[in-house]
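A single protein chain has been omitted from the complex, and every remaining protein chain is retained in its original position.
This part shows chain A:
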């Protein structure tokens, strides 16, 4: 508190003057009334104590002690007993009083200082607690970095930058800037290199340090358990340097942020492991289902062709035609299967990452229905889509695969001439696709396990409905990768109903232009 504000000084002087004059008047009156001088000293001491209590620092109470002596002196001098003044050792008493009051005022002042320090410390601890609580409540690296950056930036009053990975990996730092010029400087290759150096060496670098002294930012590593979780750069060129307490506080915030980041990385990696096992399980399921479903038609084809080759003479033309037709059907089915599997390879490694582009809904629907009609010319599909032109973000090939699988599922289960309806509606921020048929519907166990990748009703599987399992499990994989949901249920009046949604984020309805 070396630099005191002028208003505080003025108010302190006023307070001092007021209290002193009040005590002077009071003691003057009392002395006149009682003729007792000891009361004057009491008022004097009291006023000094009050002044040291209500003003800042030593100065005012010190001046007050000094003035008080003079005032007391005049009080006594103007009272009736002033004649006694130079006898009885009054100067000695006044001198002792002066010393006492100085001691009291300094003690009070230093006590106040301690109290203020303690309060300060408590406030900081509270703030730090709040920071760590806030940091812990976040659950993404980006948010944590952002919040830490916000705290550091408001604490130091400087522009700041945060890197969660080395800038040499192409990482763009998050920047909180108080000056647009700083952003360009902080993004310069030199600054980025110094930040990279910090990642490599886990040491503070940049402005006013051993390495990269000529840069404009000081880069501090976020370290926990000897591992670096990020780097914070504080723009310091041309700014007033940070004092020690702010620096200590900064270090606390940074270590707090480092711990939070470490926790987040651990949480992320454990979640990834869980996801990986889940995917592995799914893959194993799929493989098992595939090998079963592929073997069946292949056996049929090998058998049929072998029969024809070896028994040409014995077989009638009609029987041969029948066998050839089997081969044709089975190979078509195999092809369909392979197409399904190929579509899965379009989903890139890692969770929910498909190549989404905005596609006109009607074109995708048309193409899917078209493909189905090619395979099943007699299929009876009724389509209803929203009137408005709608662009939906998706991988068109994959969504077509889903639609074809679901429609085909209907054709296979409900019969070739069954009525299959495809209704698409827009609900808020997603698009809802409903594929329904008027067949027998699903059995209860079907509805639960139907997307799991294994033919649920394996025991009853006949040739006409084989392979449904894989098709639906692929549907699920595709829809999940798009960030949508898929479910199967029965309609109240019988017949299966498959529903899936696609999120619209980013896509928007383009109004008809005239």
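Basically, contacts are C-beta pairs under 8 Å (C-beta built on N, C-alpha and C of every residue); 3 or more make two chains touch, one makes a residue touch a chain; residues count from 1.
The rule we apply is simple: contacts and distances are computed from a predicted model.
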Record-based protein name (UniProt) of the chain missing from this complex, from "CDGSH iron-sulfur domain-containing protein", "Stage 0 sporulation protein A homolog", "SigE family RNA polymerase sigma factor" or "ABC transporter substrate-binding protein": "Stage 0 sporulation protein A homolog"
Contact partner of the left-out chain, one of A:258, A:369 or A:418: A:369
Candidate in contact with the missing chain, chosen from A:360, A:415, A:483 or A:503: A:360
Per the touch definition above, residue among A:106, A:307, A:397 or A:490 touching the missing chain: A:397
Hidden partner interface residues of chain A, rising order: 335, 339, 342-343, 346, 358-360, 362-367, 369, 383, 385, 389, 391, 396-397, 400, 510, 512-514
